[in-house]
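Of the protein chains in this complex, one is absent; all others appear in place.
Right, chain A next:
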Amino acid sequence: MARPGPKEQRYDRQLRLWGDHGQEALESAHVCVINATATGTEILKNLVLPGIGSFTIVDGNQVSGEDVGNNFFLQKSHIGQNRAQSATELLQELNGDVSGNFVEESPEKLLDNDPSFFNRFNLVVATQLPESTLLRLAEVLWNSNIPLLVCRTYGLVGYMRVVIKEHTVVESHPDNMLEDLRLDKPFPELIEHVQDYDLERMDKKDHSHTPWIVIVAKYLTKWFSEKSEQLPKNYKEKEAFKELIRQGILKNDNGTPEDEENFEEAIKNVNTALNRTEIPRGIEELFNDDCCLKLTEQSSSFWILVRALKEFVANEGQGSLPVRGTIPDMMADSNKFIKLQNVYREKAKKDTAAVGSHAAKLLQSLGKAPESVSERELKLFCSNAAFLHVVRCRSLAEEHSPNSCSRDAIISHMDNPDSEIVLYLMLRAVNRFYKQHGRYPGVYNYQVEDDIGKLKSCLTGFLQEHGLSVAVKDDYVHEFCRYGAAEPHAVAAFMGGAAAQEVIKVITGQFFLQYLQFCKYFGVLPLTGLFCSVLLAN
């Protein structure tokens, strides 16, 4: 009998979120984290615990007293030693399944001497990097098509940005998934199955154990023949349709209706069960995407499958996506339920096979091996066909260029002077300060007063250069000076959780990404919460 092994026990609680295939993806990933700062090690901790395959820390710094003060994975005894190595040792202890590596070199040096170094990773996380280094790194990764997560803790402000050319999600785990029942467009096998039921000539027990899907399908036929050629659409029609079903409830000898829960279920489900089967707009857009239309040898299996899906829709699917093949639990005896379930399952299998054969033809024409799309991948893809999702971000270079910096969006957001976007502008201003002065503002208390003026002029310079005619409150300038580029542990811990979550989403290819976030906690301004926007990333 199947018994969970040690790994399954250890990871049990997370397998229930992303499944064993998500876990497999995680376990085969190699992630690079630049800088073993508090933010860096907190992210790593949250990747090592769930069992990332391996990590490599890149850090040329020595451990300082300040590091020991805010970083759980650095100890007093490490002071003066290399930060990458020290952190790796302690992080490694968290999980023996994870392979930890370190490189005692600054990212700048690596970029100078061996930029291809970064090609070996599935994803790179950059924490607390100066802007110039970040832009260089981002360019290298962009060209190699490696996802980058930028993460920064600056005083009480957190910043996170995913930089990814294209990210495709099959399992987006949408919140409110409607069932895919095809009652509006019943497929032949379903029609046939429903015809096998004769509600008029059933004994009472069978009548009250007929699945509601069959009941709705039956009465829909009746509706079409007696009332209208169209599906009940509005409230009035749906009520009329419900009444039609209600009349079908058996009556006892006194003429009072019996208690038939399955009919009640049918009536209750009318509203959602009669939704029209159509191709969601997002999927329609994927069909018209260049990546789908112009397949090449380099095309990913995702796009090959999108194309196969498109061809299925145009042919066997007769305008519809493959049947998902699952039905909700319902009042019915198991025999009837299983038969009905099998009708949907078999149809789903058939549709999946049809998509599969389109895919096989496409693979062949591209000169690819047929097994480059696995059976499991195909199945997962088809059952999620309505929820496929593609994310495309702008490069960091584009975001930073004065010519393409989302000027209008920023200006319109700044109509509210406390919009979170102000935090972004301030971060850009401190970056400029760093570039001009070789340090961040207000690192030592004695500098704060002086630096306020300097930071203000950096901000003005930045806004002018980017043609941003917006006013930033002085409060923000003061606050950012006071931060002194510190990395308080609680904020780093928070960012560590949020960023690791995004890394896991990118690696597992499940769930929606956040693109970009800011958060700010307290101080002179009311808590504004965590902001996330496609504004700058798209």
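Couple of notes before you dig in:
As a working rule, a contact is a pair of C-beta atoms (placed from the backbone, for glycine too) under 8 Å apart; a residue touches a chain by one contact, two chains touch by 3 or more; residues count from 1.
The rule is short, and it goes like this: contacts and distances are computed from a predicted model.
Taken from the listed names "RuvB-like helicase", "Elongator complex protein 4", "SUMO-activating enzyme subunit 2" or "Eukaryotic translation initiation factor 1", the protein name that UniProt assigns to the chain not shown is "SUMO-activating enzyme subunit 2".
Within the whole complex, the absent chain has one touching residue among A:118, A:197 or A:494, and that is A:494.
The chain not shown here is touched by just one of A:218, A:347 or A:482, and that residue is A:482. The residue touching the chain not shown here, chosen from A:209, A:310, A:347 or A:432, is A:209. When the full complex is taken into account, the listed residue touching the unshown chain is A:261, out of A:239, A:261 or A:346. Listed by residue number, the positions of chain A touching the unshown chain are 1-17, 19-20, 23-24, 38, 42, 45-46, 49-51, 65-66, 68-73, 75-76, 90, 93-96, 155-156, 173, 175-177, 205, 208-209, 259, 261, 265, 328-329, 331, 333-335, 337-338, 416, 418, 442-443, 445, 482-498, 500-501, 504, 511-512, 514, 517, 519, 521-523, 526-534.
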